[in-house]
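Shown below is the structure under consideration.
All protein chains but one are shown at their positions in the complex.
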Amino acid sequence: MAASPRVFAWKIGGDQGEGIDSTGTILATVLARAGYWIYGYKWFSSRIKGGHTHFKVRISDRPVNGASSDTHVLVALTQETIDKNIDELLPGGVVLADEAFRPRLPERTPAGVRLVPIPLSEIAKRAGGALMRNMVALGASAYLLGLDLEPFHEFVRRRWGAKGEPVVEANIKALEEGYAFAREHLPGEPFRLPSPDGRPKLTLTGNQALALGAVAAGCRIMAGYPITPATGIMETLAGILPKFGGAVLQMEDELAAVHVVAGAGYAGARAMTATSGPGISLMQEGIGLLSMTETPSVIVDVQRAGPSTGEPTKVEQSDLLALIHGGHGEGPRIVIVPSSVEECFSDGAEAFNLAERFQCPVIVASDLALGEFLHTAEDLPLEQVRIERGALVEGEELRQVGETGFQRYAFTPTGISPRSLPGQPHGQFLATGSEHNVFGHVNEEPENRRRMMEKRWKKLEAVDFPAFTYEGPERPDALVVGLGYTRGVIDEALEALRAHGASVGHLQVRRLSPFPAAELRRRLEGLPFAFLVEQNATGELRFLLEAHDAIPAGVVVEEVHKADGRPFVPEEIARPVAERLGLQGDLEAWLRAGEQLAPVGEAVR
Amino acid sequence: MAASPRVFAWKIGGDQGEGIDSTGTILATVLARAGYWIYGYKWFSSRIKGGHTHFKVRISDRPVNGASSDTHVLVALTQETIDKNIDELLPGGVVLADEAFRPRLPERTPAGVRLVPIPLSEIAKRAGGALMRNMVALGASAYLLGLDLEPFHEFVRRRWGAKGEPVVEANIKALEEGYAFAREHLPGEPFRLPSPDGRPKLTLTGNQALALGAVAAGCRIMAGYPITPATGIMETLAGILPKFGGAVLQMEDELAAVHVVAGAGYAGARAMTATSGPGISLMQEGIGLLSMTETPSVIVDVQRAGPSTGEPTKVEQSDLLALIHGGHGEGPRIVIVPSSVEECFSDGAEAFNLAERFQCPVIVASDLALGEFLHTAEDLPLEQVRIERGALVEGEELRQVGETGFQRYAFTPTGISPRSLPGQPHGQFLATGSEHNVFGHVNEEPENRRRMMEKRWKKLEAVDFPAFTYEGPERPDALVVGLGYTRGVIDEALEALRAHGASVGHLQVRRLSPFPAAELRRRLEGLPFAFLVEQNATGELRFLLEAHDAIPAGVVVEEVHKADGRPFVPEEIARPVAERLGLQGDLEAWLRAGEQLAPVGEAVR
Amino acid sequence: MATLEAFKTDEKAWWCPGCGDFGVLSALQKALADLDLEPEKVALVAGIGCSGKIGNYINSYNLHVTHGRTLPAALGVKLANPSLTVIAAGGDGDAFAIGMSHFAHAVRRNMDVTYIVMDNHIYGLTKGQNSPTSDPGAKSKASPWGNVEQPVRPLSLAISAGATFVAQGFSGNPRQLTRIIEEAIRHRGFSFVNAISPCVTFNKINTYDFYRKSLVDLEQDPEYRANDRAWALRKLLETGELVTGIVYRDDETLSLEERLPGFLQAKPVAQRTREELEAEKARVRQLIESYR
Partner (left out) sequence: MATLEAFKTDEKAWWCPGCGDFGVLSALQKALADLDLEPEKVALVAGIGCSGKIGNYINSYNLHVTHGRTLPAALGVKLANPSLTVIAAGGDGDAFAIGMSHFAHAVRRNMDVTYIVMDNHIYGLTKGQNSPTSDPGAKSKASPWGNVEQPVRPLSLAISAGATFVAQGFSGNPRQLTRIIEEAIRHRGFSFVNAISPCVTFNKINTYDFYRKSLVDLEQDPEYRANDRAWALRKLLETGELVTGIVYRDDETLSLEERLPGFLQAKPVAQRTREELEAEKARVRQLIESYR
């Protein structure tokens, strides 16, 4: 029996539209129910059928939240899958390939990797049709990973039960035949996965978590327009909100969507929209209106690779400046950045509190990796969700205002003014995108203008959303700074570095606007070295840090940024930091060792 | 006879829609034809009729290009005009007011200011109707300013000749009666304007100049959508382009407008659009497409006060960050900033060369003060306009390409690739907003992506458009830094400072993207003090300077920025700089002295 | 019981003397009073333009949005609180140029919002450029050789797009306009009122006089039946849409809100208190568990 690697990586690859995605999801879900931590990562492109795609499930007995460049088991449904992914295979690894396409390993195949052809298509046909191929592969994988089939059967029953017994049976048959074939024909013993804690985990994407957070916070109106990789939020909410007496509207475009939010927010609903880059560009004018009318509103940007249509299915963090500064003129916005599935949930909830407390648009800057990839979580922090509705004015107060008119935009020490909602007697006011006075009446007197601009910006000073999270020693030799999905990757990189004796800290930026310059400066003060990790071409986080003078003199800042569409993997971070710190020891070996099947070649005899 | 002030300021005020604007324009035009330099500045609001408006004409024998807070003669058509503008009157100044509304001076009227009621409405009725009131006022003003009437008559004939003799005669009669009344009833001698050089000047707005520059550079397609204060560009071109076999299209919105430019630019036309803030927000997605497809294109933003609808008729420079960084993802754009009417012309032309040479969108960041206010110019630099069409590929080269396909996006050392135009045989290619390879085919391979992003950004490195203009000693004690319309105001401020012995330099930023960090840094290096002047609330130029690390250590930077809708006046700049430099002497007095009517009270006996 | 006065404000209207928009404003105020609505239960969403200032002069909840986006915003208001009477208003440019798409989609969506377009066949606020309803050949500074485009025909367009209430009134006939607006507000679903509202400053073609001479009251036609789509379309074609009255109405089709599953049965989302939302939170536990 093979030793258990720290994180086990199973990958399936084939043509798009052939169920690669859902096969990976099934494995991930079954494992998570068994108590494993998993991370499901897919590589796909903007087409529905054809073209190579692959889905990797990383499996561990502790949290794993990032991509890697290693694979232990590759299930190949096409030769292209082998050719494109073989370099990832670790010694001792196995390529499980459909015999039907006469698979072969290329010359550059890493040593110790075995090809195991298996008649997937043939078995599938016997079990109930060509469509069952993936289930056969799953059955074989189950054997190879030393898993029981029963949880898979249970999954099949839950998922396809409604489609009738024959469907369920065909799937189960496919699983069993795959398993049986593998047991009979595969040499040696199966791999051994690390043992899980047995507590079933949640398996979900950041988009799903964010949608759930919004529901928890009382969001009842969602207006959207489909766009990869944000559609999942709309689709999740579409299944939920009607049950809460709310509604999801698929609008004609993003211009419409953001204005539905403006109307609903004005009228007192907790309302949101979700989009990706191109949609954000279209919403810039509407977001300005939200700033100017001080309308609580939530906009989610699940970032993808730009500019323009760019690479709709590839990960990038390149909307940061546009989210803060993209509108004409100067309107305050709050921008927060989740960096885990749990934070997608809590930010999806907290955004609504911020929006109502500070009466402005709140943007949640998520990204494709968070939004679309599969994560596990012990739980989502539902109990911590509080609902704070801000300075809503009471009926009694309004009655006192009476005839003189309600000062919706009253000047106050915090800049936050009392807010009435349509329907409340005596609370009538004009909310306008034009400059206005305390009553909301259009007013362009220079002094009024000056005070109103000041008032709107003043509000942001009190924003108490955490600037960042920090984990590590008080005075590390190196501080790694990331944002968004990179948290999990940085965590793994730092684990490697720490194993080699490095004193490293991990700072994940959580708020971009108002930019927490002072807090960051304080945290950086006195440190010798900071290393920025961001997925874009121009270094937007670096730009913001510089512009806000958040880097104290003396702190050497290096950075790794890239915009090639591939998510970061731990070694891209660990390696340069190790070099900078002059780390002793074989980091390279460590990075892979933990995931290696030792002793090589024993796994599959 | 009164002494001649350095700059003489005449102002007319009344209700909107009563011809205030055109009355000021007539005076300015007549004076400019006589060889004066003038600056015509208006205060107005987003309504067609009613509400106070005023128009000031500053008159000098040398260039004057900014607003001021002084007035010598105020023509008041309403009491509100007096109440709102009286503080501006200089000792010796005159308020010429229509008797009809029983004008009175408020208590706070500066000493030495005289009210001269004159029966404007009554005389007008006699001359041909109430509409003639402004002409009567002009006639009276002509007398008061010591001007001949003949040039006014000539103007009337040119402007209204086509409307028939009766119209011309009524206007001339009104002018004459106003003049005669003033001569008879005004006490004392008229003022004396500085003597002009006699060379007729051009009188035009920055919008008009920019449109002319575009025509000179071969722009033949303009697609727009009306918006204050950019409409003037479309309207000017609408009168011109059809005569050049071109066309102006008023589109259904700004989304459409920018995409017409995309199509036309792709097909080889020099095409442009012009808008203001809200339109820029709507165009962000389209601009990204232009960056990604490397399509030459010109977009003008005549900035106004934002955010949202903001103050459509008020000056502001608050789109800077949005113009550079407002799109989702990272697409290269060139952003240049004219700061005079001559530069509006030359930038309006040069933008097209930059667009074709660097194959990207070029944004001209103008502003309301440049775009809408009246300027004079000796000439516009037509002869310096060169047409450079960049890397257009020749038919012969394409023939050689033949069947293998044309590499529209070939990798080159400069990042600039050869460009074919529809219609050219063998030049067919796909221009797409999706990531693509050298042929334009959609391609998401990480390595291709990396190189393409690099290539697109690489191009900007060679942009040779001037970073800034500088005027002053090599090592001044203070450097004043502005951009856009503030040039003229800073000039006046520096004149005052220099008159008091200060060594000051004037740097006007001309390019925002690619940001000329190195050039600016070099210019600032070693200087003790820089003073930034920008019209916005958050200090966007400062932000850019910091972000790009363009401020060398040791340079103390102060700034004045405001967003109250009023253009800067010289003392707002001169005063803080003088203070900082510890200037001796009475700057205050000087600032006003040059414009004072000395000796006080003599002007109008 | 709100009186007409209750819908008025002290603010002096910024329109040019004689502007058609005055008539639309007072017809709307009168209609709201006639319908016995309370100012606080009325939400008016206005666009950008001279017309868009209507919200400045009426005592109700007013939201003044970006150019062209009144309808999505009005939809948002309505969804948040279906107990409100929601009116959208704006100019012909706002509606049929930059807002054209939202107009077409609002029509097919059929949310219960009344849309009043103040149609002066011109861009007033930006000083007289042609609008999508301007006559062919009309000259303006932006088209000195005359308009080269065919005008949008809003009434036929709305009917073809599936509208359930289409009417046209004239600011010069306030009594009729008031009645039309009342009917429009009463209509359950999307109601579109094109209010001809002459721009006395920039439009020298489509004047009060022109309309007084050319408008015909469709409802006086002996063949008139409000729910005859084909007849309406034919009449509109014949008259070049120079008609007034309720051109078409369909009182059968359900409104959007009625079609949204469970929506009208629930308490309006905007009226749910913090406590109620906290209570609803509990139901999220189940949703979360479904991912396990």
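Note that the chains are named A, B and C in the order they appear, and that numbering of residues resets to 1 at the start of each chain.
We adopt the following convention: a contact is a pair of C-beta atoms (placed from the backbone, for glycine too) under 8 Å apart; a residue touches a chain by one contact, two chains touch by 3 or more.
Just so we're clear, the structure is a prediction, and the values are computed from it rather than from any experiment.
For the omitted chain, the shown partners it touches in the full complex are A, B, C.
Per the touch definition above, the residue from B:L204, B:M453, B:A547 or B:I573 contacting the chain not shown is B:L204. Checked against the full complex, the one of B:M132, B:L255 or B:A496 touching the unshown chain is B:L255.
Set against the missing chain, the residues C:A2, C:L32 or C:V152 yield one that touches it, C:V152.
The missing chain, though absent from the display, is touched by one residue of B:I240, B:A499, B:A517 or B:V569; that residue is B:I240.
In the full complex, subunit A contacts the hidden chain through residues 17, 46-51, 224-228, 231, 234-235, 238-239, 242, 248, 250, 252-254, 278, 308-309. Remark: the residues of subunit B touching the chain excluded from display are 32-33, 200-204, 208, 212, 215-218, 220-221, 223, 240, 242-247, 249, 251-253, 255-257, 259-271, 285-286, 288-289, 293, 379-380, 382, 385, 387-389, 421-434, 440-442. Mapped onto subunit C, the interface with the missing chain covers residues 97-101, 104-105, 108-110, 132, 145, 148-153, 156-157, 159-162, 229-230, 233-234, 237, 253, 256, 259-261.
The definition used in the following text is that only the chains that are shown with their structure count from here on.
Centre-to-centre spacing of subunit B and subunit C amounts to 38 Å, using the average Cα coordinate of each chain. Between subunit A and subunit C the centroid-to-centroid distance comes to 41 Å (mean Cα coordinates, whole Å). The distance from the centre of subunit A to the centre of subunit B, each centre being the mean of the chain's C-alpha atoms, comes to 45 Å. In subunit A, the residues touching two or more other chains are 255, 285, 288-289, 293, 432-434.
In subunit C, the residues that reach two or more other chains under the touch definition are 53, 64, 66.
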